[in-house]
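This is the structure I have questions about; it appears just below.
As you look at this complex, bear in mind that one protein chain is not there, while each of the others sits in place.
Labels run A, B and C following the written order; every chain starts at residue 1.
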Amino acid sequence: MTELTPVMTASEIEHFLDTQFSEVHVDGRVFSVIDVSPAKTTLRLDPIARHLRPGGTVSGPTLFALADVCAYLVILAHIGPMKHTVTTNLNINFMHKPKPGPLNCVSTLLKLGKRLAVVNCDILDENKTIVAQATATYSIPSK
Amino acid sequence: MTELTPVMTASEIEHFLDTQFSEVHVDGRVFSVIDVSPAKTTLRLDPIARHLRPGGTVSGPTLFALADVCAYLVILAHIGPMKHTVTTNLNINFMHKPKPGPLNCVSTLLKLGKRLAVVNCDILDENKTIVAQATATYSIPSK
Amino acid sequence: MTELTPVMTASEIEHFLDTQFSEVHVDGRVFSVIDVSPAKTTLRLDPIARHLRPGGTVSGPTLFALADVCAYLVILAHIGPMKHTVTTNLNINFMHKPKPGPLNCVSTLLKLGKRLAVVNCDILDENKTIVAQATATYSIPSK
Partner (left out) sequence: MTELTPVMTASEIEHFLDTQFSEVHVDGRVFSVIDVSPAKTTLRLDPIARHLRPGGTVSGPTLFALADVCAYLVILAHIGPMKHTVTTNLNINFMHKPKPGPLNCVSTLLKLGKRLAVVNCDILDENKTIVAQATATYSIPSK
């Protein structure tokens, strides 16, 4: 995968989110694109009250959403804003309960084919512990 | 798995949600327990605007949450209100985009061990089409 | 999925295996197609010594192979002998250690699209206990 080169910058992806996928901001601007580099994208989540569980952790659906959005964005960063790319499968392992604070998801393209992309996602807390890990498959629409 | 017998009724589970896991009602009472039977639980989702995607479908994180809550409840229905049962792995396949309307999740216990439970979840739309399917593993705390 | 109709019979599938995919018989005729019906195919495995583990169970790779072959066959049963259909993802849960004896895999089409198929596989022992369960995604070649 060494030859992969992004075709969108972090700010172009932020603009795409704002104009084409604004429902991701339903809870305010909790997601921020931190970095786009060859085969990788990092997305940060700053959780708000509705993402937390009593006892003090970030909810499973919130971690799922973070992985799913970040995986989608690493694909778009490399193929352009093909909005209708869709998740077909996502497998997520919950390893440690994250504390209620910012989380970074690092998504890496494992495969970028014409029809399918496979992405690995590591969700890390502020101590760089991997609290959850996901792999996901996306179907890329025909041009 | 023929010998499995629920130890909580649908209304006891609703009561558990209201008193012990009320964050599930953050968006209002969108989840309702429809049925509890041996090895099975059915949970209904009545989506509201924030669960939808433009173009008219229910979002992936919403389907994930429906499967995850329903799988958790089928376990509790059979072991009692052991709140600290946690998801360790969830694999979800998105087969068809559901229309924006009520969805039923049917969760079936594939295994109920002392330490681990494995659950299958079928998410069906009003035409009984399986729009998404998940399997999940939960860790059951020691007594 | 009610409208799905097989386009190959069990004996046509057996013939396909013998002539096009004979490596499945590397250990002798351990796999037999038991049934083909709308959206379903049942494949039987009669394990031999090399499929067993000391202590008396069938090995994980053998259960994987049973699920993978059976899922492939339920797709071909419904689209015809498109040999180059390939597994892109397989998620398997091991619930109970099977005794060393015959196992049946029942594969059910959850989705049969033009490009992707999703299949559920239940592996049952002679007491009808589900010892393992898998879901798999296959990529279907363009015609």
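Operating definition for what follows: contacts are C-beta pairs under 8 Å (C-beta built on N, C-alpha and C of every residue); 3 or more make two chains touch, one makes a residue touch a chain.
Computed from a prediction, not measured in an experiment: that's the story for all the values here.
Taking the complete complex into account, C:G60 is the one of C:G60, C:G113 or C:P141 that touches the chain left out. The omitted chain makes contact with just one of the residues C:T88, C:S107 or C:N120: C:T88.
By the touch criterion stated above, the residues of subunit C touching the omitted chain are 23, 26, 50, 52-54, 59-62, 64-65, 68, 86-94, 97.
For subunit A, the list of residues touching the undisplayed chain reads 1, 91, 93, 95-96, 110-111, 118, 120, 129-130, 133, 135, 137. Counting the whole complex, the residues of subunit B in touch with the unshown chain are 88-89, 91, 115-116, 118, 137, 139.
Please note the rule applied: only the chains that are shown with their structure count from here on.
Mean C-alpha positions place subunit B and subunit C at a centre distance of 28 Å. Separating the CA-averaged centres of subunit A and subunit C is a span of 33 Å.
Multi-chain contact residues of subunit B, defined as those touching 2 or more other chains: 91, 93.
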